[in-house]
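One protein chain omitted, others in place.
Presenting chain A:
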Amino acid sequence: MIQFVLLISRQGKVRLTKWYSPYTQKERNKVLRELSGVILARGPKLCNFVDWRGYKVVYKRYASLYFCMCIDQEDNELEVLEMIHHFVEILDRYFGSVCELDLIFNFHKAYYILDEILIAGELQESSKKTVARLIAAQDSLVETAKEQASSISNIIAQATK
């Protein structure tokens, strides 16, 4: 199972963290510092796996972002690489040629997409289309809720309550 997912920029900035196992905030910070040190230092033509504290970290660089997933010893590294690629493709489709800025400003959207792909550290949906459809449906739900909230009548109703 996947222990956690990290997105780190080339400068070592964190763009997304998702933890499927219990880690305290302190541990999370430590893990991140340790791993970004190891991963960012690795050259471009090396293999995409790092042994780390009895786990394996599979990472792949897309543009300026490193996508890292930490997995158990028994897990399949190549499968995880495919998962990362799957995630990136869905992001790309959703944002329309995704770039780092998209993820910076829509950090929650990236989370919601990840939540549709992985659950409890396992892959739950391998169809890109389905994920896109689900995300779109939820987006529209959020939008309608927001429109409702920000409509003039609602504001007036609240103000005169």
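The definition used in the following text is that a residue touches a chain if its C-beta (ideal position, glycine included) is under 8 Å from a C-beta of that chain, and two chains touch if they have at least 3 such contacts; residues count from 1.
The rule is simple: contacts and distances are computed from a predicted model.
What name does the UniProt record list for the absent chain among "Dynein light chain roadblock", "AP-3 complex subunit delta", "DNA damage-binding protein 1" or "Aspartate aminotransferase"?
Looking only at the record, the undisplayed chain corresponds to "AP-3 complex subunit delta".
In the full complex, which residues of chain A touch the absent chain?
Interface with the chain not displayed, on the chain A side: 1, 14-20, 22, 24-26, 28-29, 32, 43, 45-51, 72, 74, 76-79, 81-82, 104-105, 107-108, 111-112, 115, 119-120, 122-127, 130, 134, 137-138, 141-142, 145-146, 148-149, 155, 158-161.
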